[in-house]
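One structure coming up, written as structure tokens, with questions to follow.
Here the complex is missing one protein chain, while the rest keep their positions.
And then subunit A:
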Amino acid sequence: MNIRIDGVEYPATKDRNLLETCLGLGLNLPYFCWHPAMGSVGACRQCAVLQYPDEEAEQAGRGKLVMACMTPVSDGARFSLETAQARRFRQGIIESLMINHPHDCPVCAEGGECHLQDMTVMVGHRDRRYRGRKRTFRNQYLGPLVHHEMNRCITCYRCTRFYRDYAGGTDLAAQGCHDHIFFGRHEDGVLESEFAGNLVEVCPTGVFTDKHLVHDYTRKWDLQSAPSVCAGCAVGCNTLPGERYGRLKRVHNRFNAEINGYFLCDRGRFGATWVNDERRLDYPGLRGEDGRYNAIDHHGALQRIVSSVERGAVAAVGSPRASVEANFLLRLLAGPARFCPGFSAVEQPLVGEALALLRASRATVPDIATMETADAILVLGEDVSNTAPRIALALRQGVRNRAYAMAAGLKLQDWQDAAIRNLAQDQRCPLFIAATAATRLDPVAARSLRLATPEIARLGLRVADALAGDNSNDYSHDNSHDNPDDHSVHREAAAIADGLRDAKRLLVVSGTGSGDIAVMQAAARVAEAFRDTGREAMLSLVVPEANSLGQALLCEGNGSPDLDALAASAEAGEIDTLLVLENDLYRRAATDQVDRLLANCQRVIALDQLDNPTTSASHLAVPAASVIESEGTLVSLEGRAQRCFPVFPPHAERHPAWVWLLATLKELGREAVSDWHHFDDVTRGCAAAIPALAGIAAAAPDHRFRNHGVRVPRQPPRYSGRTAMRANVSVHEPKQPEDEESPLAFSMEGLNRDQPAALLSYVWAPGWNSNQGLHRFQADVGGPLKGGPAGIRLLRANGGATPLPRHATAAFAVEADEVLLVPRYRIFGSEALSAISPGIRELVRPACIELCAADAERLGLADGDGVQVGDNAAALPLRIDDAMAPGCAGYTAGYRETAGLAPNTRQRLRRVAHFSPPGPTVIGSDRGGRHG
């Protein structure tokens, strides 16, 4: 199919609108309201072009103005972008937008990457003719993450379309009328959606900006960045962190068509600035007699590590948030039998089982983009909005497939956003949620059940049976047929199975977040049963951390000791030196237990970024570079190995953990590492040694790769201040740091074009300074990058060699004075590092116990009481929350205070006399947010 634009024939595809087609052809056509992930609504009128009915009209220049974003292309269609009529129209639109636009660019955090600036330059509008008064608005306080400056709005409606329509938020809307349209909340307050941060990138102007950045601002052209991977959870969203003066300034989305697409969650976007924290370790610290730490240099530290390792029995604790390479080297150092992967004793079997199920299942293990194609979804026991938020956003898109199906029936194309939403109204694909408490996805769910964990497992098994048409299995104990609850589970399962009757692609989501292996197994069985009916099934299992699955792959099948086993051998005096890698053990087990473990080891060496209780209990604390300052491979929950690269060279003695460990192994004279010099050697060594990780070397090009003969720059072409940045230290400028470990350069030299996707270090194209320039990097507008997919899948679909286990679960019942302890995760707080990032820190609430009112009454407890769970030392405040399933007490998981609690155990809650609730963690108030 061909179309003619300004007299030139171009190829075109039918399912694309004209704007997408033009952008895909590399033509410059300005636009505002169209968004590649959200389609067109034709609101801004910026993308006007002239359409000619036929050749004769084209010759005569007689056509009609159409909005390119709302115009389907058809074979032989004729358009003009360049004709004076269309140009004048587009210029007129910009001029009218500029009538009220404030004179703010110098003090606007969007400046330099502002789509409005780009489009203004693109249409050639220069002088303001309007001399009247400008409309103004008052700003709102929208929380510590997003800054509001309403004067700059151009009423494109992208914000509400993203926030409400795409992300399902309710507290941001367009208000007012005529030219008084205001985008904000009904009153000042923190934006509720966990995806609010995307407004920063979605809004084409400086209305919504990153509050952290606004207060420590650097223009985009001055930000050094490199492809990185979010360490906030196991989804593995791709990020572009930006640095200047050795500080992380902001994190932007790095497009990956298969994972995060255009959007990150707020934990990922705002949760990385902890790397600037003053508690970062800078130099190795050796604990003296008086308990104080003395800084030593890296030679000294290395000698001490080596002599400690040489002197006695070594054991090591790795970390599911550290890179595969660092963990691999540590495992090499301590030996597989003495390497604990660093999960808590509860998590270790859960993650192991998740991996086993992913391997055993014949269902597809989907990436995020594939999840969005599901036409029916079942979520079992995993609160994805808090444990793997980006998946929650994908599920919200999945339920819209009903709308697209309806649209297809009317021959509406997928980009017709307003029409499709109007058509479908509330009709959605079925989403069934079974959880121990309310979830944020409930409003879009067809059915959302509050069940105790064992009931969730039972529900899953029954759904599987119902799908298989098999009613003979009895997953409960004998008496359950008299149990009314069981009948209801049975009924619900039948209803769910019935709801899946017409589905063609079922997505089952579960994970370690329920704390129960049986729930994951049930999820796998549902997927399997659905697949057996000849339809397509997907199974996604959420694991806790950025490299949890990598760690499980590294330790698969060799019986690595868990923390309890390690504690036991320490108790038996079998550990002289304990090495702890990037892991605060006090978040993994009860305080007294960790105290005992560390005390039973003669020497504890902790390699970490931050000063934390574990490093404070060590004899030698060694500073490590963070994920943003070092290279590493992380394996996401779908089994995708992804490489991250250092954005900037780390300060002081903060070396990447793999550097410390490789140096130690070399000092020890270990044969295996004798000719390993580079990061790539470690990666390849790991790939060779661990068959399950054989693919990781291909996650990104190695350090010898050159892009058309040159490196890929980390700094944009107009990086400024190079001869003054360090001039206060010395006027003699040092050479730019060289990067020996990757094909990227710590400078602006090189070529940021045509590179493999894993090496995309910033998005910039001539005329397109904002992130909207991304289409210049995409093979297909809105589609995959020209450089192919980033990362490599380690888990491949397999034949279901292992039969899935069928465990019977006991029917759930609690004694009169007991509750079932269930984990509750929080997007802000349950992940330790993001929780101390400025901004997020203000949103972290203290850990608590949650009960429904009926249970609280049964146990004689009241809201605000302090309760102790079993013999856990810490007293936690009680919150009455009717969103909790009856019989279940939710505890805030991932906090130090709750590290000793075991999920899905029956416990007694004891009321603590004289309990003073922990003070609010809010630090300071809004920084300048109220001005105007």
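We adopt the following convention: contacts are C-beta pairs under 8 Å (C-beta built on N, C-alpha and C of every residue); 3 or more make two chains touch, one makes a residue touch a chain; residues count from 1.
In the analysis below, contacts and distances are computed from a predicted model.
UniProt lists the omitted chain of the complex under the protein name "NADH-quinone oxidoreductase subunit I" (options: "FAD-binding protein", "NADH-quinone oxidoreductase subunit I", "PadR family transcriptional regulator" or "Cytochrome c oxidase subunit 2"). The hidden chain makes contact, of the residues A:164, A:215, A:845 or A:896, with A:215.
Within the complete assembly, A:135 is the residue of A:135, A:164, A:706 or A:786 that touches the hidden chain.
Shown as candidates are A:59, A:425 or A:723; the residue that touches the absent chain is A:723.
With the whole complex as reference, residues 102-108, 111-112, 131-139, 149, 151-152, 175-178, 180, 182, 184, 214-219, 221-222, 244-245, 718-725, 727-728, 730-732, 927-928, 931-932 of subunit A touch the missing chain.
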